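Single-structure report; data block below.
Every protein chain of the complex appears in place save one, which is left out.
Residue numbering begins at 1 within each chain, and the chains themselves are lettered A, B, C, D, E, F and G in the order written.
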Amino acid sequence: IRSGFAEVIYCSGKTQQHLLQIFSRIYEQEGEVLGTRASIEQYELLLNEFPNVEYDSVSRIIKIERKDKKHIGKIAVCTAGTADIPVAEEASQTAEFFGAKVERIYDVGVSGIHRLFSRLDVIQSANCVVAVAGMEGALASVLGGVVDKPVIAVPTSVGYGANLNGLSALLTMINSCANGIAVVNIDNGYGAGYIATQINKLGAGNEE
Amino acid sequence: IRSGFAEVIYCSGKTQQHLLQIFSRIYEQEGEVLGTRASIEQYELLLNEFPNVEYDSVSRIIKIERKDKKHIGKIAVCTAGTADIPVAEEASQTAEFFGAKVERIYDVGVSGIHRLFSRLDVIQSANCVVAVAGMEGALASVLGGVVDKPVIAVPTSVGYGANLNGLSALLTMINSCANGIAVVNIDNGYGAGYIATQINKLGAGNEE
Amino acid sequence: IRSGFAEVIYCSGKTQQHLLQIFSRIYEQEGEVLGTRASIEQYELLLNEFPNVEYDSVSRIIKIERKDKKHIGKIAVCTAGTADIPVAEEASQTAEFFGAKVERIYDVGVSGIHRLFSRLDVIQSANCVVAVAGMEGALASVLGGVVDKPVIAVPTSVGYGANLNGLSALLTMINSCANGIAVVNIDNGYGAGYIATQINKLGAGNEE
Amino acid sequence: IRSGFAEVIYCSGKTQQHLLQIFSRIYEQEGEVLGTRASIEQYELLLNEFPNVEYDSVSRIIKIERKDKKHIGKIAVCTAGTADIPVAEEASQTAEFFGAKVERIYDVGVSGIHRLFSRLDVIQSANCVVAVAGMEGALASVLGGVVDKPVIAVPTSVGYGANLNGLSALLTMINSCANGIAVVNIDNGYGAGYIATQINKLGAGNEE
Amino acid sequence: IRSGFAEVIYCSGKTQQHLLQIFSRIYEQEGEVLGTRASIEQYELLLNEFPNVEYDSVSRIIKIERKDKKHIGKIAVCTAGTADIPVAEEASQTAEFFGAKVERIYDVGVSGIHRLFSRLDVIQSANCVVAVAGMEGALASVLGGVVDKPVIAVPTSVGYGANLNGLSALLTMINSCANGIAVVNIDNGYGAGYIATQINKLGAGNEE
Amino acid sequence: IRSGFAEVIYCSGKTQQHLLQIFSRIYEQEGEVLGTRASIEQYELLLNEFPNVEYDSVSRIIKIERKDKKHIGKIAVCTAGTADIPVAEEASQTAEFFGAKVERIYDVGVSGIHRLFSRLDVIQSANCVVAVAGMEGALASVLGGVVDKPVIAVPTSVGYGANLNGLSALLTMINSCANGIAVVNIDNGYGAGYIATQINKLGAGNEE
Amino acid sequence: IRSGFAEVIYCSGKTQQHLLQIFSRIYEQEGEVLGTRASIEQYELLLNEFPNVEYDSVSRIIKIERKDKKHIGKIAVCTAGTADIPVAEEASQTAEFFGAKVERIYDVGVSGIHRLFSRLDVIQSANCVVAVAGMEGALASVLGGVVDKPVIAVPTSVGYGANLNGLSALLTMINSCANGIAVVNIDNGYGAGYIATQINKLGAGNEE
Partner (left out) sequence: IRSGFAEVIYCSGKTQQHLLQIFSRIYEQEGEVLGTRASIEQYELLLNEFPNVEYDSVSRIIKIERKDKKHIGKIAVCTAGTADIPVAEEASQTAEFFGAKVERIYDVGVSGIHRLFSRLDVIQSANCVVAVAGMEGALASVLGGVVDKPVIAVPTSVGYGANLNGLSALLTMINSCANGIAVVNIDNGYGAGYIATQINKLGAGNEE
């Protein structure tokens, strides 16, 4: 496949018929299949047809995954708060599905910055860092300042009022004065996990 | 005076005649006078009439100041970068004019966070911290997380593109998840210096 | 603790398990605990485990509080209308929890400005004023003009149409031409109560 | 003429030829003519042809006006600061040109609200009040609360940073919780003067 | 009363207790009472206590009104489409409650402009015109061009997509190049009815 | 050529060398060439090399055009005010260059709607109408309501304050409730002229 | 009829009584009738009165249509993804109702651009192309680059986060650097189908 990875299903808003059809097609072609933003109802629908389907209610990822998968390299997925974990899990599980090793470093935002510094070793040893943060999104800047690998920043819609449903965090991250940061859409854990996997693959090349 | 401090002149856009008149009136009433956002031309105009007028081209503050002033308490004025210094000086010099002791801790933004941590002692000993930052404005959040005194955040228009002339930094600061932060207008060093002086005065009460 | 006050729980969106766990931990560590943005359901959950938990449905604050607390200084919490009271109560009760004395001056907005002036004495005697207002948020400017202590302005999402869910009030407050005003996030009574407590503590220092 | 008043020229951006032509045509038809947003250069151009043309560099209004005009009723034009005076003069002089009596009450913004209250009598005696204010624009709300005649609010672009070139003041005024306020475009003194004249004419009907 | 009219209740979001209390107080003081944005539930609540209360589900106005009221002058309330009628009725019924005569000219928007022109006589005979329109809000401009009395423009949230919940119509109206237009908040029929009544009263002065 | 028309040069911001090179290339290939947004300086540069180059300072179009061109069909280009004429001329001259017959109907905006109706015959006889308007942009809606051919709406940046440099007019036009309207970018006369030519060509098919 | 086509009902938000009345009137006048944005409930309501009414739950179009209709010309309706199909169907069925022949080319967005190129023949043979896309809306630009007929672009609200409910796609399309593109409101399949029909009619003129 041109894009290097199998097609992924964005389940949100798909009709039952449409979802079943595309899920089946990819499963047949690839022997495994990944869906994001799936609801419980969609899980129950697919479970009827595919008893081996797995669903994680935090990340809302649904999948059938080959079991013999090797996980290479290292991606560090960090969050500012606990409310950012669903987005982070979407990133982490996407990356794992595509064969990356993932380290989770959650709840290390700037209001408790010592927690971040106590985990710096593992963060700095990754090929790529994913920074997931809502509200003011300052975590990405702090990470950009202390690691020399690419940081993929994911603004989340966590917060209220002038957070503008995540737009404020997005602007924070886009304007970061730290080096080596690029940004994906609000709550787009999937997109971050995908590009982080591409980067990690480059770094882990000789492992394969 | 009800607001506790003498009237201050916002020089920007004032006509020559208007500026001279208000400057003279306050000087007569108070024996000293402070103006912000003054141009070189306005300085030259006032210098003709008031040979003891002083002008600082960085902060663009113009003043005649009584020399016997006591400076009390401590305000820490911090900036993220060097480009934020003009706004910080407006804050610092306003606070000094109104009788506060000011510590300047400049160029300690998140892309070089170790510089901030090496100055933490002096920052934590102040009654009030002023955090001046443009681009993504993450400095305020980091400071809010490590001091237990009020942090007055000043977004600056420093940056380009999606900084939206300072609006992005303002949003970052308003959404901060750290405790004890309140925000003034973009580039409003004066306003930050003013409220910081009010806070510092409360803290330094027994010094007077 | 570095930030001077015990940790506070932002209950909104927390899972049952997560809430119980963090509530218990803080209660054990501190002997008291404060949560904001709690729902009735979260109250019922915590009540099962902690029969002494208290819930206020207006402010949506949940807490177990030590009874022997001394309240020092004075914070004046003002609202423009009655619809702003929930946000004002979040501020007031946060400040009281952290040991401040609070005066409530509600429903004194600019459309009935005589009510404000009839309460000016008590407002002017406070160490810090909290101004809570939605719609056009003009209350903060009026207060800034008549008090010489710091004013913490809280825009609320009260209003409709071009209030942009509170953004208009926020902009009004940030642009205020009155001296001594700084602003927190829309509906962020907690944040205002917190920084007001820090300021009040500086002013009430010799009381302690 | 259907709209009740003679046509007015918006001079800004008109070519020399275009301006001369339209100015001549209206002067011939009406025996007098009013132009807004005129530059010094445009004044000099018209002065060549019309020695009796008058230009006011504050309001940027250019006109030839009949001398025997009767001024009826009363419009109160108020400003928050001195920087708002050019817009207020555009309103005042437009209203006077169309035959209204105008009271100017300038520099009575909320940061010096006692100045406003000391002029309340004259304001309350007008048929219509024009409230001109930049920055946070709170003046309109205060006026709306204390007069029982229509208030036409004019936001100005005076201010900086989050004033968004006058948009913040416009939003303040549109969201006002006071009764009897309607709003025109940013810096649109002309528009306010025009509709105020229409309202004043209704109120002064029996004078004519 | 200073504002010339009795106090009006904005029912939206009021608690049952609060609503009953304020409704009773005004009814006792004035012998009549007007509430806007009332729900069916609030109507049923008030009906229990006040059997003579009236509710209109289109305008969502609730009231007890004196029966002997004289209606003076003329206000023309126009809408662009049928979906704008609820806002127009809020304006019309507010104006009628305060003693104005109202002509309703509904569904005369620019996509069927001949319907507007066929009603021009009655529109031009009013003291004040209220223009209610959503989507692109062009009706206000067209009316401003053909009447010589004040036009109060009310943008509505009718529309979808780039209507930005009424903000687009508001901007259209604020930028109108027609003379004699001023604007109130999105969906603010009440505010338009109020100021139109003030204007109408000036024009109908000699009727009283 | 795939797009049916020769390549057009967007001159704004092009270096001298770059402009000369591309102008020459197209002239050689096509025997004629069209450039938009050209400055006087760019005209003088090209005049040195191409004595037959023509420049129109209103539309800022620069061109060498074959003289024997047949103009087919009919496009009506309308403007609201005189300040919109430069954008309208960019549209008209683009359409004429590509072989369309153009009728100019300028200064027929809604504040003088009778001027529009007096020209309705010629407008309704066109294959396509281009509506050019700034400020509130209501012209497009009025045209959409009275013609049964496609209306291409061009918002202009003419206006001030809340016109948001043309964004308000764009929103007006996008939200139009009249049928048969589609919109191009602010001040994009070229784009409107181009698509109008494509539409006109379909309608004039049998003329060729 | 002036606009060339029968009136269409925008069902969304219409009361039962209002809908029935207008539906009946048009059906009587025209012998057929088209409604957009209809709900299931509205369908059931109309079915009671008109047993021959048809409803499509994807496009939410409700209609009674004459059976002997000739379909002329060709419009190509393209979508980027499957989630854009409801909007595309609103466009397609509107165009078919008004007598156009429609080719559906769905799910040919830029992330699978080869699918678009494999259908280029049919797209290039149409008189008009409708490009329906959400998220980043790049499809319109790609189509504009490869066809020489007018492209009507319809942004959809499909997406999340910084898609701003379709505003991002709208901006993409308005700024397109490809030639021959004009834009309608977000999700306005109806508007696109209408103007496409007008264009197609011009192109298919000699077929009739």
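The rule is simple: contacts are C-beta pairs under 8 Å (C-beta built on N, C-alpha and C of every residue); 3 or more make two chains touch, one makes a residue touch a chain.
Please read these numbers as outputs of a predicted model, since none were measured by experiment.
Undergrad: Wait, the hidden chain, what does it touch out of the ones we have here?
TA: A, B, F, G
Undergrad: Just to verify: which one of G:C11, G:I62, G:V154 or G:M173 makes contact with the chain not shown?
TA: In the complete complex, the chain left out is touched by residue G:M173.
Undergrad: Going by the contact rule already stated, which one of A:V53, A:A162 or A:I181 would touch the omitted chain in the full complex?
TA: For the chain that is not drawn, the touching residue is A:I181.
Undergrad: Based on the whole complex, identify which of F:S92, F:S141 or F:S157 touches the chain you can't see.
TA: Checking each option in F:S92, F:S141 or F:S157, the one touching the absent chain turns out to be F:S157.
Undergrad: Taking the entire complex into account, which one of G:P86, G:G109 or G:G189 touches the absent chain?
TA: That would be G:G109, which touches the missing chain.
Undergrad: Spell out, residue by residue, where the missing chain touches chain G.
TA: So the residues of chain G touching the unseen chain are 80-81, 109-113, 135-138, 141-142, 144-146, 159, 161-164, 167-169, 171-179.
Undergrad: For review purposes, identify every residue of chain B that touches the missing chain, sorted by number.
TA: Looking at chain B, the ones touching the missing chain are residues 82-83, 158, 160-163.
Undergrad: Over the whole complex, note the residues of chain F touching the chain we left out.
TA: Given the touch definition above, chain F has residues 12-14, 18, 155, 157, 165-167, 170, 185-188 touching the missing chain.
Keep in mind that, in the parts below, only the chains that are shown with their structure count from here on.
Undergrad: Which chains are in contact with both chain C and chain E?
TA: D
Undergrad: Taking contact as defined at the start, I'd like the list of chains shared as neighbours by chain B and chain G.
TA: Intersection of chain B and chain G contact lists gives A.
Undergrad: Distance-wise, how many Å sit between the C-alpha centres of chain C and chain D, to the nearest whole number?
TA: Centres of chain C and chain D (C-alpha means) sit 41 Å apart.
Undergrad: Which whole number of Å gives the spacing of the CA centres of chain A and chain G?
TA: Centre separation, chain A to chain G: 36 Å.
Undergrad: Which positions in chain E touch two or more other chains at once?
TA: 145-146, 161-163, 167, 170, 174-175, 179, 185
Undergrad: Which chains are in touch, pair by pair?
TA: Once each pair is checked, the touching ones are A-B, A-C, A-G, B-C, B-D, C-D, C-E, D-E, D-F, E-F, E-G, F-G.
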